[in-house]
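Every protein chain of the complex appears in place save one, which is left out.
What follows is subunit A.
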């Protein structure tokens, strides 16, 4: 029961973040750069809950992006699944009070995202202006995403804490 509830809430969050990213945030662009909300969500669930849930959230986020925007189905799905999986490795180091590790990991995930898109969609089409893209898209997006993380991460953290509390309570009931 609890896992169903958790999954349902995760799905709702993914859809909500996806909608925010594609509609509202086009009006909040700074220097024509938008933050990447789905990376925040995927990475957060990765290091908060482990590889499996990171992969679950990443898979769905990527799949939504693929359905709506990608030319090749599977491109974003794989990318976000990998991001969720890799962040799962850091579950052991993670304490919910510490803000440094989440920021670091989300920056890292953003970097993976940027490099992935550049390598597979631009470099393979013989577009080698890597430094330009690094300076004008990857790094600004990273900075903006980090700024948004400062707010959004608190919300994700609170939702996760509440879910974990409920799970513990229902588990102790059975015992």
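Just so it is clear, contacts are C-beta pairs under 8 Å (C-beta built on N, C-alpha and C of every residue); 3 or more make two chains touch, one makes a residue touch a chain; residues count from 1.
In this text, contacts and distances are computed from a predicted model.
S.K.: The hidden chain: which UniProt name fits, "Urea transport system permease protein", "Sugar transporter", "Lactate utilization protein" or "Cell shape-determining protein MreC"?
M.R.: "Cell shape-determining protein MreC"
S.K.: Return the single residue from A:15, A:101 or A:171 that touches the missing chain.
M.R.: Result: among the candidates, A:15 touches the missing chain.
S.K.: For review purposes, identify every residue of subunit A that touches the missing chain, sorted by number.
M.R.: Missing-chain contacts on subunit A: residues 15, 18-19, 21-27, 29, 32-34, 36-38, 50-52, 55, 59, 64-65, 67-69, 71-75, 77-78, 81-82, 85, 88, 117-118, 121-122, 129, 132-133, 136-137, 140-141.
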